[in-house]
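First the structure, which I've put down as structure tokens, then a few questions once you've had a look.
The complex appears here without one of its protein chains, the remainder shown in place.
Up next is subunit A:
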């Protein structure tokens, strides 16, 4: 069941001067998914997003939002998009409510009651009539989400949304995004350089480096690719090492009193049986999944921005 993509880019390219900031990027984002847009600083994440929301001109290629060409019919295409680019900057001299009124006046055919609805949704009802300059960063982030959702968009684009949020805020934000995607069938695009976070938040991840989209994969695929490492907690450790090395014919590494070996998934039961047969006390055998960070560094070669 392939759904129609909410966002589709084709050969999206941005050239500034002679430098290709974004280089022929093809992206598709579907309803109900959280798409992570991952890359080191300066890789072209923000430049791509700026083009997607019409803040920057497109040098080459096309952007379709809900099937509408962004460059040809900006006002219609952008009406499907809600977004925050970088920090959610609000009019600080206005109250939260006045800020929402401001953006409400800019969308067509949305009832005024929607303002209260999104206010409740982001849990700002108690402070909505205070001036924004009294808000904490987390509250501004909530207000940012509220304004992005005001016109019930089909695509939510968030650029580095968790920047500057405390861990509790990040967690709440994450749950919130997942709920939006699941319950409202919203397509969410999140950019970040924070890998650990993307791991918890996204269904699919696209990795961008030097302006090129080098990989797009399901989150689960990402993690399970490559050989899994196995952590064996057993006693006595010397004997375990002997048995394992003999059984697998490879070297094992001791790590904090446990044993770390690389092994195919299929071999695990046999290895376990062998250990038990040798009279070794096995406390735990666990798979160490490679983190996204490892994969990411592997893919981008751990290179610095240049």
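As a working rule, a contact is a pair of C-beta atoms (placed from the backbone, for glycine too) under 8 Å apart; a residue touches a chain by one contact, two chains touch by 3 or more; residues count from 1.
By definition in this document, contacts and distances are computed from a predicted model.
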Missing chain, UniProt name, options "ABC-2 type transport system permease protein", "Glutamyl-tRNA(Gln) amidotransferase subunit A", "Sarcosine oxidase, delta subunit family" or "Acyl-CoA dehydrogenase": which is it?
"ABC-2 type transport system permease protein"
Could you tell which one of A:37, A:64, A:103 or A:173 touches the chain left off the display?
A:103
Option touching the unshown chain, where A:55, A:214 or A:270 are the choices:
A:55
With the missing chain put back, one of A:4, A:89 or A:218 would touch it. Which one?
A:89
Consider the whole complex, including the chain that is not shown, and state which of A:76, A:235 or A:265 touches that chain.
A:76
Spell out, residue by residue, where the missing chain touches subunit A.
46, 50, 53-57, 74-76, 78-79, 81, 83-94, 98, 101-103, 105-108, 144, 147, 151
